[in-house]
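Yeah, one chain of the complex is gone here, protein chain that is, but the others are all in their spots.
The first chain written gets the first letter, and so on, giving A, B and C; residue counts start at 1 in each chain.
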Amino acid sequence: MENHLFEIVEEPIQIEKVIAKVVRREAGAITTFIGTVREWTKGRRTLYLKYEAYVSMAEKMLRQVGEEVCGKWPDVKIAITHRIGELQISDTAVVVAVSAPHRKEAYAANEYAMERIKQIVPIWKKEHWEDGEMWIGNQSETVSYAEGKPIIKGDKH
Amino acid sequence: MENHLFEIVEEPIQIEKVIAKVVRREAGAITTFIGTVREWTKGRRTLYLKYEAYVSMAEKMLRQVGEEVCGKWPDVKIAITHRIGELQISDTAVVVAVSAPHRKEAYAANEYAMERIKQIVPIWKKEHWEDGEMWIGNQSETVSYAEGKPIIKGDKH
Amino acid sequence: MIQVLLFAELQEKTGKAKIKLKAGHMTVTELKDVLIDKYGIKQLDKVMVAINEDYAEDEDRIQPGDTVAFLPPVSGG
Partner (left out) sequence: MIQVLLFAELQEKTGKAKIKLKAGHMTVTELKDVLIDKYGIKQLDKVMVAINEDYAEDEDRIQPGDTVAFLPPVSGG
């Protein structure tokens, strides 16, 4: 698996470039997920976000997500780029691009990858509101952690 | 619903521009589906494709797909562009972009839209192979028609 | 006058994209029979029909001035 398919970057993500990594003559379907900074969460207004990562491990975990995906859907190709640093409303934080011969697997593989990113990739988000700031994660603001520790091993079925 | 969200075009589709139509401050998730021309289908090599449409009705049906989607997922915004004319391998035939506050509905709404596009939008594909050509659709090459007539009314549950 | 639109292989088989028919009120089935007779396109039996850009059924009625499109199985996307 090519290393540059899984990246943590500090500059703005160019969506087309992530998509270009997975374009193949044998693919008829490409799905992308673009995670953007949302202004309102549970009635609270976000001014901006800060993402921090354990960069080397985060890229390793992104590669693991890619390996899990290719294990479950051998015909897909996947690329993931996650941005860190300060992001404004509507900025792109993450792009997951998946190509596949047919669309069903392109959707399923993309959604699985996002689930896993939220479980195992060491990246943290700090929300800055008008009236304060908080590291998100252990206040049950994210669904994944409400259930306790992340599931580290991939779902192998 | 804005009219230009649903378009049939003859020139190459610029994916970023379709995505830009659905970016919103209240959205944290954008999914896109990009349908590309696949080289191999069931062991047969495609050289190029031609898409033809009943343009005015196709745009109307794309709007209907959009209305169905917003009926089922009121928080989403959707844009669809379909290209017609001659397309080469890996060219983009269709882009569906969906934004939503959260990712689950962004995936689900996008996949639903693609299902419906394949059922009700009057666009036809002619495959050109090394050894012939054929209008796709009534030779059970597409799943939707193998089951008979398209389901015209949206799934209202 | 009824305007008939043909697409994809129907258009290729007949060599026509558009046909103007002098006709009064009739059902979709009756129009199909007229066209099958005149152009020998048996496939009309199985294809979808739209009247003025709305999908229609065999028993729906066509008025003078309507545009009736015959739509082979779609394959967009």
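Here are a few things to note about the model shown:
To be clear about the criterion, contacts are C-beta pairs under 8 Å (C-beta built on N, C-alpha and C of every residue); 3 or more make two chains touch, one makes a residue touch a chain.
Nothing here was measured: the structure is a model prediction, and the numbers come from that model.
One chain is not depicted; across the entire complex it touches A. From the set A:I13, A:I78 or A:A93, the residue in touch with the chain omitted from the display is A:A93, counting the whole complex. Where chain A meets the chain that is not shown, the touching residues are 35, 51-54, 56-58, 60, 82, 93-94, 114, 117-126, 135-138, 141-142, 144-145, 149-150, 152.
The criterion applied here is as follows: only the chains that are shown with their structure count from here on.
Set against the Cα centre of chain C, the chain with the most distant centre is A.
The distance from the centre of chain A to the centre of chain C, each centre being the mean of the chain's C-alpha atoms, comes to 49 Å.
Residue positions of chain C with contacts to 2 or more other chains are absent. In chain B, the residues that touch at least two other chains are 35, 114.
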